[in-house]
Structures are given as C-alpha cells and as structure tokens.
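With one protein chain withheld, the remaining protein chains of the complex are depicted in position.
Labels A, B, C and D are assigned to the chains in the order they are written; within every chain, residues are numbered from 1.
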Amino acid sequence: MADKTKKKQANVKNEPKASLPPSGFRIIMHEIVKDKVALVAFGLIVLILILTFGGSLFLNKDQVTEINIIDSYMGWGQGGHLLGTDDGGRDIFKLLLMGGRNSIMIGLSVTAIIEVTGLIVGLVSGYYGGIVDAIIMRIVDFIQILPQMPIIIVLVTVIPHYNAVTLVLLISMFGWTTTARYFRSFILSQRGRDYVLASKTSGSSNLKIMFREVLPNITSMIIIDVVLMVAGNIGIETALSFLGYGLPITTPSLGTLIGFADDPVNVINRPWLWLPATIMLLIISLSINYVGRALQRAGDARQREN
Amino acid sequence: MEKQSDLLLDIQHLHTAYRLQGKFYDAADDVNITLKRDKILAIVGESGCGKSTIASSIIGLYDHKNTKVTGDILYNELNLVGLNESLFNKVRGDKIGMIFQDPLASLNPLMRVGDQVAETLYYHTNMDEAARHARVIELFNQVGMPKPEEMYLMYPHELSGGLRQRVVVAMAIACKPEVIIADEPTTALDVTIQAQILDLLEDIQKQIHSGIILITHDLGVVAETADEVAVMYAGQIVERADVKTIFEHPLHPYTRSLLNSMPQSDDDDEDLHVIHGTVPSLKNMPRTGDRFAARIPWIPESAHEANPVIHEVEPGHFVRCTCWKTFHFENEEAVSGE
Amino acid sequence: MGKEIIQIKDLKIHYPIRSGFWNRITDYVRAVDGVNFSINEGETYGLIGESGSGKSTTGKAIVGVEKVTSGQILYKGVDITKASNRKRLNYNKDVQMIFQDSMSSMNPRKRIEDIIAEPIRNFENLTTDQERDRVQELLDIVGMPSDAIYKFPHEFSGGQRQRIGVARAVATNPKLIVADEPTSALDLSVQAQVLNFMKHIQQQYNIAYLFISHDLGVVKHMSENLAIMHRGRLVELGSREEIYKHPIHIYTKRLLSAIPQVDVENRDAHKLQREKVEKEFEENQSKWYDKDGRVFPLQEVAPNHFVAIPKDEVQDAISEEEKERD
Amino acid sequence: QSSNTSKNDNSGAKEASKFPAETPKKATKQGGTINVALETDTPFTGIFENGLSTDNYDSQVMQFGNESLFDVTDSYKITSNGPATFKLDKNAKTITITIKKGVKWSDGKQVVAKDLEYPYEVVANKAAKSQRYTGSLANIVGMEEYHEGKAKTISGLKLPDGENGRTMVIHFKRMTPGMTQSGNGYFLEWADPYHYMKDVPFSKLEGSDQVRKSPIFFGPYKVSKIVRGQSVTWVPNKYYWRGKPKLDKIVISVISTKSATQAVKSHKFDIADVVNSQWNQVKSTKGVDFVANIPLSYSYLAFKVGKFDKNKHKNVMNPNAKMNNKALRQAMAYAMNIDEVNSHYNHGLSFRVKTLIPQQFGDFYDSSLKGFPQNLKKANELLDKAGYKKKGTYRVQPNGKPLTIHLAAMSGGINAEAIMQNYIQQWKKVGLNVKLTGDRLMEFNSFYDKVENDDPSIDAYVAAWSLSSEPSQNDLYGEDAPFNMARFVTPENTKLIKDMDSEKSFDRAYRTEVFHKWQKYMNDQAFVVPMNNNYGITAVNSKLTGYSTKPSKGNSVWFNVGFAK
C-alpha cells in the first residue's frame, strides 16, 4: 500500500498545477489582463514607475533642486526645458520625475505603515474580541473623533525638522484607525466561520490561526485596500501644500508642484508649473483605481464562490 | 367551475437557456408540464436540475439579456413567453403568485410587512387604502398569523422564520391567484414549521381553488402534499405521474434511485443507496443521449434510447427513455424486463 | 452497551444580553441550560431539536471551543471544560468535529493536504513523508482520488468536501466525533453517500458520534440512542426504538409528527394526527413545561428512556407507556 | 556675474520716478461710487479706534474717515495745515495742539480739547489693554503715574480753555529732536469723540459698538455699514471741515491676496494694490493708472552676536559668537546677488537698499554709501584674510572648526523659497555653508518666536522693518532695545544713537551728520545688512482723479478723490 501511494504521489507531483489557488498574484494578473482598461492602466502605472524611479536614478537631487534664477519661470520648451521651469529656474520635468518618485514613495510608505498597523490591530481586535476588542475600539473611536487636518497642521508647525519622513508619520498617525476598523470587520466575519473552529479543534494555537489561517483569507481584501489606498495617498500632501504646510521645495513632490496652483497667477499664466504634476497625479490615481477595481471584481468573484 | 378552465397552465416545449461566456445553454430543455386547478404539482430533483429555472420562466423574472426562453407557457390561452412587461405585470401577483425559499431575504427589510402585502393589492385591485388594510388583516388571519393588527406594523426582522414565510404566503395569495408557484418554500424552515406551512398551503388552495407548483427536493414533502409529480433531471422531466404512482410504481431509474437514497427504511444497518457522480453543470451537460446514463454506468448503453423521449407508459404516467425496462440497482440481480 | 466515553453533566451555556442605560448585562440567552447525557464508545448518539434549541452550542462545548458557563464535561474522568485539562490530555486528538457547511469549515486558501494534515501536525510527530502517506490513506478511506491532495476545497462538490471533512475529523484516530448537521446542506443522493461513509468509518475505527440534526429521518438512520432538545434542555432521551415508537413528551411527538412521511396512502391521516398533536402542544403547555416555560428535569420512565415531566406524573407516564407497548 | 553690480549702481530711489505718485489731475465731478480692495488673507479685525487697533488692515479700512490731526510735508514734518495746529516750545518742554474751529465729528459736534486728551487716557489705561502704550509716551509728565493707576488724570496734559476749548498743551520731561516729525511716538496724532465714547468703561471699549459697529470720525467720510471682517461702506460726512467730499459712496472690501492680480485685471475694484511679483501680469491692464510710493521699510540680513539680558533689560554682545567677525559678515553681504534677484523676481519693483536710513528721510540719508553690491571676489578675499580657510567645498572657522551658518527666514511671497535657496547657493560659492534653520522657511510666528528669544539655532536671519516716520534708531538698534534682535552693542553705536536724539540734534545739520556717521559705521560693521525695499504700487481706475501717495497729501487724499469730469 505504501508503495502504491508513493507512486501516486510521484504522479501527482508531476501534474501540471492547473488548479492553482484562486488567490494570489496569478488571479490578479489574470483579472488585469482580462480587463482591457485595467491592462492599459496597469501599463501606465508601470510606465510611470519606470519613468519616475528610473529617471530619478540619473538625476542628482542637489542639482535638480539648485536655484538658477536666470532661468526662472520659463515656459514650455523654453531654454531646453521641456516643461519649463519654476520660480527658482528648476527644470519642471526633472522635478516631476523626482517629485513623482517622492510622492509615490510617500504614498507607499504611508500605506505600508497604515496597512501594517491597521492589520495587526484589526486582527488582534477582531480575533480576540471581548475586552481586548473593546479597549482597542475605544482608542480607535477616540482617534477618529480627532479633527485630523487641524491637528496635522498644528503638528506640522510644531515639529522642528519637517520632512518627508515626518510627514509620512503624521499622516499615518490617523490613517491606521480606518484600516483597523475595516480589517476588524473582515476578521469578525471570518472568525465566525467554521474553518476557524475547525482549526481550533485541530489543536492550532490562536496566533497560528490568526496569521496562518485567517490572514491568508483576507489577502485579497488587503491587496485591494492597499492598492486603493496608495492611490489616495500619493496626492495626500497636495492639500497640505495648498494650505501652506507642504514639504519644502528641496524635497520635490507632486504636492509641491501642484501646490503652485494655489496662486491664480500660476494657475492661469504658468500652467506648466502645476499642470504636468496634476496630470501625472490624475493618471496615477485613475490607473491605480482601475487596477484596484479589477482586483475588487476578482475578490468579489472569489467571495461569491465561497 | 367550468371544465376548460381547469387547465391553468400548459407548458409546451419550454426551453430556457442561460448565457455563459457568450453562449446559450439550455437549463430547461423541452419541458412539458400542465397545471390543473385544485391540484398541487410537485417538481422534484437534485440541486441544479433546473427546477427554479422553470419557475422563473413561468413568472417571467429572469435577466432578459442573458436568458433566452422559447416554447409556450399558456395561461388561459395567454402565452406568457415573450409577453410584454406591462401586460406581464398585470398577471404577476394577480393571476400568478409566487413564494420564495428564503422568507427573510425575500422581504424588503425597510418596509412594514403589512405594507408589503398591501402593495400587491395596490397594483391589482381598486381598493382604497382602508380596504387594502382590511384585506391584509384578513389575509394575515387566513395564514394564521396571531395578532394580525400588530403584525401589520412589524418589520421582517422582527418576525420569526415561520411568521415571515406566512407573510410571504399572504403576499402570494393576496389577489387569489389561480396559479401559485412555491419554490422550495420550506427548505429554510424547521420541520415543525415546515409542516405548518405545507398544511397552510393546502388549506389555502382549498379555499381559493388555485393550482400550485411546488418545487422541492424533499421527497417526503412531495409525498405529503403533491397530487402530481414531475421528476426532473439535468433540465429535463424524466418522469411524470400522480403522486401515488410515483411513490408506489416509480419507473425511471432516477426516481427509483432518489427514493432509495432516503434514510427512512427501518433496516437502518444497511447502507443507503448512493447515486454515482453528480448532476452535471450547465456547461457540461450532455446534450445527446440519456443524460442519466452516466450515473448508472452498469446499465449497458444499449438499454438507453439514442434520443430519449417521453413515453406515456400508462395513462397519466410519463417516463423518459426506455432504460427503466432493464434498470436494476447495482448490487441487485438484473431483473429482466418489467 | 459499551463503556461511556464522555459524560455531560448539567451543562449550561449562557450568553449575556446587554441593555439598559449602562449597557449592563440584564439577561442571558440560555442557549444550553442544564443538559445531562453521556455517550458510549463506538455508538452514534443523536441530538435533535428545532432551530435555536442549543444543539450546536452543546456540540461546540463538547469539542471545547465554546466557553461553558457551568457544568462539567467529563472525558476519561477529567473535566475538560478547563482549557488546561484539554491541553494536557491532547483532548482534540480524541474528540473531533464535522461541520454542517463544508465550504466554510475549510480554509479556502489551503490545499486539501494541508487541511487534512492540520490536526496531524498538531498532535502527532510525523515526518513529511509519513504525514503525506497518512493523508493519502485518509483520502483513500473516504473514497477520494489521490490527486485531491493538491486541490483546493472549492474544486470539489459539496458531497466530496464533506467527505474530506470526515477525513480530517478521523485523521488523529479520534474516539468521538461531533457531527453538527453534517448533511443538511446536501442533496439527498449526496447525503446518502456521506452517511454511508460515516457509518463505515465508525465500524472500522470504533468511533462514537454525537450526531446533531433536525432531520429525524437521518438521525433515526444513524443513531442508537438519542436526545431531543428544546429550549436549551433535553425533553426526552432514550434508545431509538423507545423514542420513535413510544414518544411521551408532547414536544417529541410534535417533532415526530412533523416529519413528512413517504406514505401517500395515509397522508390525510398523518395530517389529522399532526393537527391533533399540535393542538395538544398548544393547549397543554402547563402540563409539559413549568410556569417559566422551562422544560422539567428528566425522569426515567422505562429502562433507557427518560422524559422531562414533573415527578408526580412519572407513574402516569410509565403506565401509559406500558399500555402503548401492548 | 559681478557685471550686474556696476550696472545697477544708480540709486534705487531714482527709479521711483518711473511711476507717478499721483493720478493725473483732472477736473472732478461730484458723485459716484468706488470699490476699494483690501488685500488680506484674514478678515480685518474691525477695531476702529487708533489706540486699540493692532491690525494694519483696520487703519486701511478706517482711512476714509480717520483723518489725522496733522498734515505733514513730504518728509513727514508736521505742519499746521491740517485739522489742528502744532507748536513746539523746546524750552518750556511743551507742545501745544489746537484744533481748528469747524472741525466737526460726523455727528455735527465740534472736536474739542477733551477729544484730544481722551486718546491718551485710552492708550495709557491698563484696563483698555492697548498695545500702543510705550516708553516714549511715558516721557509725558504724569503719564506713568496714570498708567500705574496712581493718578486719575495725566497731569502733563493741560486744557487751558477747558474740556470744551480747542487747545491742549502737552508737558514733556525731556524734549527730543524727533518731536517735529510725524510718527515720533512721543505724543498721539489723533482725537477720539469723547462725548460719544465716555460712557463705555475702558475695559469694554474695544468690544463696544462705539468702536466696532458705528465709530465716528471727523474725516471726509463716515461709516454707513460694516460687515464684520469683510467690508465697510462709507458715505460723505456732511460736516467735513475741508468741504464736500466728491464721492457718494466708498466700499472697501476684503479680497484674498492671491486674488489681487485678478482684482486689478477684472476691474472689479477701482483701487487695488498690485503684488509686485505679479507685475508682468497686470502691467498692461487697460483703464487703470498705476501710482506708486516707496514705503518706509526695508528688509535686512542680521547676524546674531549676543543675547538679550531680561534682568538688566539690555542687549549683551557675545564676543565669541560665531558671527562676531566683521569680515565674515561683510563677506556674506558681498556674496548676495540682491540686484539680480530683484530684477528677476520683482521686475525692477524692488531695489537694493544701501543704508539703514531710507532715502525718504532726505538729507539724513547718506547717498555716498554703496552698501554691499555683489562682489564674490571681495567676499573671498575678506574670508581668506580673516583666516576662514577652505577645506573641500566649505570654509572652516579660523580656529579650524567647521563652519555652518544657520539662517532663519520667513516664508511668505511665492518666490521667497527660491530666493532664499538662491542666496544659500551664493554663499556656497564663497565657501560658506549656510543652512536654513529647521530645513525650511519658517512661518511668521515660529520665526519671531525664535528670533526674539535668541534661539541658539539661529546665527543669522532675514527679516524686515517697517519704520516710523521719525528716523531715530534707538528703538531698533539701541543698547536696551529688545527689537535689536542682532543683539549687537558697541560703544560707538550707543554713542551715535544717543546723539541722534540729543539736545544738540535739534540742530538739523548736526543731526544729519550724526545720521551719516551712524550709517557709515553700520555699513562697516555689517551687523545688519540692508537688503531691499519695494515699490508699493496701486492700480487706480483711470476715471478717478485726486489719488495720491505723497505723504503731504495723505491726510486729505480722500477729500480729493473723485471721478473725472
């Protein structure tokens, strides 16, 4: 009998894995490829990533942000500046590449912090429930009643060295609560499922159930959430920039560029300052959103299957 | 009662196809059934056989873009197939009532249950509001709801499963329809409640003299309530007869297998009969030959008709294919002939 | 009759209801409210009752995933309502569960191999190869093809999945399996398949089942002894023959009369009978339930037949029973 | 690059003439309504009393009715042509102010002596919480006693003809040469309607309707409607002493500074200020006249060389301060390309200021000084000589320690950041490592909080002054002046500043000499390096006439403004 099973195994092993999990990267790619719009969007994202991250490799930050007042406020294509220059004679195109990269990095970092914190908190809160949940949710409640924008503005003026890192931390400080809530509700629905009970009766520990059983089941939720959140977070400093609490120009970002639009003169007479960044932000957001939707559909389809 | 109007529904050559990835597949394939006044016609079969498909085809509630219905569904000489929506709306709820499986899901959570029943009256009668209210109360009494006045004001979530289903029944019978279609009306309910609802349906039928199509997969329910039975398999009716015949002289192998797999025999140490395999999915359904053949592999292919058709073996007893003649259970000896 | 494998003593599980100004606990849902019974080695013990009567809660308490309010569950003489005892005994190696909804009871992200191996990994120290052999063997036992090992739950039909669920439950050679409505989501023909498997495995490994169901036909088919639950308590308990042939408690009678019978000839008679019982049930609440609507404690009316009736009516019941028996 | 320096050598002030200070003179007709833009990003406060108002915008809103007691010459010398006459008696240490007959409040009541005295009581009374009480005012006899609450009245204010007379005599402890200049701070230049305000306790004054909702003035227009923080409508004051104002109505309303350019271009306003950096966008606008003035202000770079000793209430210089090296300071000054920046960003509407005394002060201004035109070579030489050796890109201190200069600057106009980064690059060119404090421009409050409190994270800062029309420098750079935020104290400076306000300086020639000396000294020491001043350009509907920015016309401008025939 043992021999027989061994043989069977061998066969099984060689079998093409036609029935891969209905999850993970494969289904995502599948879903994206299936949806033409999403495919285009995905292509755009890749293109922008290559441009910004690749392009930035060839740029020197000090050089890009160096002032050259002779060149200030050049229009499109003037003086060899494809997209003109800003108030300090800096090349908008280069700023755009660097700024795009920085903003994407900011968006990613904020998302990463928010997601990880939110996920862990949500997981613990939702899984254990009871008093742990009650305490955590009270804290979350409290943070959520805080008027975010005002407090961020106050903190921006308070902290001594304001830069991309502090910005990321400030924004993340509030953001995680929503994510925690979101994941908690998923966990709550998962917790009631019988497979958790089954794991318990199989003698698995809580930690193991939490991370090895429950977590993989909300991966598609996580992926979707992450994707959509990145889209929202890339432009997150624009509002602050507009209100005058953005990053310094030595840290180029889409926000600092779009922030030029806080002045009607720039809006009307110097569109090259803010328009490219706005369009880039628009493209990034739209693309990510479309991809996100495609993922959501994938996720929903799987949800239905369940 | 006039004789001719005893035939309420006459379904002829019904084909209902769903679009899957651009192609249409028949989920109901050449279905012929009739429903008579004062009769309960049960449609039984495993999950996915196409029972609900028939129901939704009759009442015209399907996604018109992705569903194709052909054939005739004659209701008093009115062909419901392809009937325009506004005309159909006059029939639905008035002449044909429908009861669904999950009473919670099939009630609007934001409306008082009384109003939901009254809504039917609003569209099919000339009653004023007071009259409608009175009629709803009457209906609630009729379906055995305690304190109907109070119940009128309740929301679905405030009622127990049994009461909800009574509301749904009240809704279906509000206009005294001639045809009631009940798609698994008791699957979501407890046995005791199930018994009550089934008894209720019978009582109602006696009062308003309608014909009922009862869709279920519970043979016990069929035996307790139906007058006529249609057994469905893979989109086709495989056997049709009055209830007694079906339970006492079932012919089609599928009917016989189903009956055998019921855990009811007293010799409980014996294994229950198991039907090999599963109902094929819509896409994989064989379109030629005997669709059930795959599940009784020990019966030689020659025993099946090449293109099985319905035979009337006795008056009122219809069986598809002739394989029943040589059919025997796997572990039995082959009984030659019948 | 074999040895008792598990004893449930005065089991109570109450869920708090919060309300009022301070959101204090104002009342309890008495999901299980004083239940006593015991299961013998290798037997199938049926637990029947209407929805919400506390069957699942009882079952979950027995496998140790539900917090018990009071009472004891004795396994090998040890009260396993305490987590530490369960751990010490490796309790879940011996007591396993089969769930109603096979889909939801399997992690959709895990392959069948990992699903079945989970209890093995937790309770036994096997090498990867041994483990795989064991999984293969289990799949063999439940009649699944061996390539199933690499598939995911959604790739199987409901009946197949339920068989996998059985495989997982028997993976550690348990002594007792709580089967909570294992077939009520299945079609008739598929149900037959699963029930057959359960029986075979029981015979093979001498497993005891607590078989929870509201389908009396199935319970009758499966179990030797059974208990009928109502409002968190047991109303009647005894051998299958006793209960089906000589039900005493009105609730049992009501339940039995509600089962659809495949007996077309006598269906009108059934209906009359059903209506009679129903009427009796409606009208004689006070006879069968105490003033709070609670079920009375069980009294023995015959060997291996207990009914929840007031003490002073035991005699009547016994004589009535005997009369019926004649 | 230094070629620019010689080219821009002509005095900035000369360029002032490229804009007129007045609109063309035309015959005026009666009637018409004008809209005046008040460009601010915050609503105006609406305290319409000169002693309590702290908001510059309030005075702009009030200007149509709030006439000063005195007219002045174009160099801010007080004359007797205005509503009141002015007489200074150096020996008797008095100033006599007499209000002219017929100068009436807009309710028709004559302005009387009590109305001249009352503002002092408001400013000096602690309950009124005025920010305007100063050491200079304490120079009036009896003022301190009144301020401390020891006296019920201010003994140095005498009303020889009684409260309802028209004359007030002010007795001073000490006379200073600046007293003849408007804005000297030793006495107040406005009147309050005592009869109208007397019933309001001082503590309630700033919130009272008399001050907030329906203030009265004796100027050409009177308030007809106030929308709090947003707009004020003025209509003619029929009792106005100079005659009948020309316009039927003046509406001044707030618009955001960001909208200034649009406000000009869209002709929604008849009078609106131009934002200099946006000059190119508005300069070709049709139908408006641009008039300009040069405000009394300048921006500067200052070096922190000491601390303010709160106990002694004195500035104390730290000889070891990083910036306490003349050569370093001068080098930094020479390294800046101010002219270049001005021509690029402000279209010639800003000009480099060469000394700390603005040109508007006439001969007090030392036109021989050149300030610090960009000269990188000189800067390098100075540093080399002073021992700041180059190690890599940057220079180190003479003692061999690395040198990083922390510069504080305020955020502000849209080009502020670029300009600052530009200077930092200039300094880098001469090997100086200059970093922004906190890595970014600071917003106003953080900036002054740090600068005023001598925060160690600041070695140098760029700020701006707005000056009083009296040129004394004591309050700005004196030894005990808290506003001397560079905290430099040298005997020479102290002496010169004392001299400016001394008895001797009543002799204008002497005072001129002192000012010249002080400017030279400051130019050499470079504790404070003057940078820029800007034109204040106003776009005026060309249908209007009579508008002027000349100091001499200031007090009667709204009487004169009207539509051309």
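The rule is short, and it goes like this: a residue touches a chain if its C-beta (ideal position, glycine included) is under 8 Å from a C-beta of that chain, and two chains touch if they have at least 3 such contacts.
The definition used in the following text is that contacts and distances are computed from a predicted model.
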Undisplayed chain, where the name is taken from the UniProt record, one of "Multicomponent Na+:H+ antiporter subunit F", "Succinate dehydrogenase subunit C", "Nitrogen regulatory protein P-II" or "Oligopeptide transport protein": "Oligopeptide transport protein"
Candidate in contact with the missing chain, chosen from D:Thr134, D:Thr404, D:Asn433 or D:Ser502: D:Thr134
Residue among D:Lys450, D:Arg487, D:Arg511 or D:Lys553 that touches the chain left out of view: D:Lys450
Residue among B:Phe100, B:Phe140, B:Tyr254 or B:Phe292 touching the omitted chain: B:Phe100
Of A:Gly84, A:Gly203 or A:Gly235, the residue in touch with the unshown chain: A:Gly235
Selected from D:Ser214, D:Ser253, D:Thr512 or D:Ser552 as touching the chain missing from the view: D:Ser253
Touching residues on subunit A - with respect to the absent chain: 141-142, 144-147, 149-151, 153-155, 157-158, 231, 235, 238-239, 242-243, 258, 261-262, 264, 267-268, 274, 278, 281-282, 284-286, 289
Subunit D residues that touch the omitted chain in the full complex: 41-43, 45-47, 52, 54-55, 126, 129-136, 183, 185, 206-207, 212, 225, 227-233, 251, 253-256, 258-259, 262-263, 265-266, 268, 443-450, 452, 465-468, 470, 475, 482-483
Residues in subunit B touching the chain absent from view: 59, 61, 85-86, 88-94, 97-98, 100, 102, 105-110, 119-120, 123-124, 155, 157-158, 168, 171
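Criterion: only the chains that are shown with their structure count from here on.
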Centroid comparison with subunit B (C-alpha atoms), farthest chain: D
By mean Cα position, the chain sitting nearest the middle: A
Inter-centroid spacing, subunit C versus subunit B (mean Cα positions, whole Å): 32
Computed distance of Cα centres, subunit C from subunit A, in Å: 48
Touching two or more other chains - residue numbers and ranges from subunit B: none
Overall pattern in which the protein chains touch one another (line/ring/star/complete/other): line
Chains touching one another, given as label pairs in label order: A-C, A-D, B-C
In the complex with subunit C, residue positions of subunit A that touch it: 1-2, 5-6, 8-9, 11-12, 15, 17, 19, 21-23, 193-195, 197-204, 213, 216-217, 219, 302, 305-306
Residues of subunit D that touch subunit A when the two form their complex: 258-259, 261-262, 278, 281, 337, 340-341, 344-345, 411, 414-415, 417-419, 421-422, 425, 438-441, 443, 445-446
Interfacial residue positions of subunit B with respect to subunit C in the complex: 46-47, 161, 190-196, 198-199, 202, 217-221, 223-225, 243-244, 247-248, 257-259, 261-264, 268, 271-275, 278-279
